[in-house]
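Working notes for the structure below.
The complex appears here minus one protein chain, its other protein chains still in place.
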Amino acid sequence: MKDYGTAVATAETVEVTTSSDVVNARQVVRTLAQRGGLPLVHQTKLVTAASELGRNMLIYGGGGVVRAALVADSGRSGVYVEFRDQGPGIPDIETAMQDGWTSGSGLGLGLSGAKRLVDEFDIATGEGGTTVRIVKWGR
Amino acid sequence: MTDRVPVLKIGEILLVSIQFDLEDQTVLDLQEDLSNRIVATGAKGVVIDISALEIVDSFVGRMLATNASISRILGAETIVVGMRPAVAMTLVELGLSLNGVRTAMNLERGLKLLRRLAAGRA
Partner (left out) sequence: MAAESSTHLLVETLAANRDTFLDQWIRVVGGDLQGRLSTAELGRELGELYDSILAAVTEGGLDGRAEQFDEARSLLIELSRSRARQGFTPTETARSVFALKEVLEPALATDEQGARTYLQFARLLDDLALLTTEAYIRTREEIISSQAEQLLELSTPVVKLWDGVVGVPLVGTLDSARTQVVMEKLLQTLVDSDSTHAIIDITGVPTVDTQVAQHLLKTVVAARMMGAQCIISGIRPQIAQTIVALGIEFGDIPTNSSLADALRQALTEIARDAEDDVKGLL
């Protein structure tokens, strides 16, 4: 996945420590998606993915930070969202990305489902925490 | 203190209209409230209107499915009504198909469906 580091500089930031913060993060992402002119279905998919990943971050990573920004690439515009926690990390990332895999309370659709809903998906995990970065483009 | 979704009783039917973006605790509260109210009122049917919901993620989706199963055990049929097209397309992509949950296009059709179910015709 391309480095969207410059986009993060202008990003909107939401600290996620409770489940109502997840709702906030969702709304921030939706507002950006609307501003970026994403078609309704794309908006819905992006916000749903953000909801899954935000909840994952809260439950398994003990909370973290969500950053969202508009990005542009070869004429199309999109929304970049980053979820960064300082949790214990995901020990077996390949298994975790599979459909139906769950460490407990979830349906096991969080990571794999979110990945299907967006155009770009990148996950980095280790002992220092987990960072998931996604991008959804307009049509 | 989180908001609770009101559960309204009309005859033998419980009506739940979700009007705002739900946080997880509210979803869990609703699930509990509903099963308590089904038992307390002896309701035969539940209609959950989600036409105002802009997203349904796996958590809410699972609540809808669980509710349908719980209320069925308690003797009430659940109909989920008013799912938006974009929401339906997203749920499919997410991998959720809400099997076992009865659905209708809108509240009116949902109530008709409940009546048909009560008459053993659907």
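Order as written gives the chain letters A and B; numbering starts at 1 within each chain.
Keep this in mind: contacts are C-beta pairs under 8 Å (C-beta built on N, C-alpha and C of every residue); 3 or more make two chains touch, one makes a residue touch a chain.
Keep in mind the model is a prediction, meaning the values are calculated, not measured.
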**OP:** Please pick, from B:8, B:39, B:52 or B:105, the residue that touches the omitted chain in the full complex.
**Re:** B:105
Subject >> Candidate in contact with the missing chain, chosen from B:28, B:70 or B:88 >> reply: B:88
Original post:
What is the set of subunit B residues that contact the non-displayed chain in the whole complex?
Top reply: 80-81, 83-86, 88-89, 91-93, 97-98, 101, 103-106, 109-110, 112, 115-116, 119, 121-122
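Assume only the chains that are shown with their structure count from here on.
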**OP:** Report the inter-chain centroid distance for subunit A and subunit B in whole angstrom, where each centroid is the mean of the CA atoms.
**Re:** 27
Original post:
Any idea which subunit A residues touch subunit B in the complex?
Top reply: 19-20, 22-23, 26-27, 30, 40-41, 43-45, 47-48, 51-52, 55, 99, 106-107, 109-110, 112-114, 116-117
Original post:
Given the complex with subunit A, which residues does subunit B contribute to the contact?
Top reply: 2, 21-25, 54-59, 61-62, 84-87, 89-90, 93-96
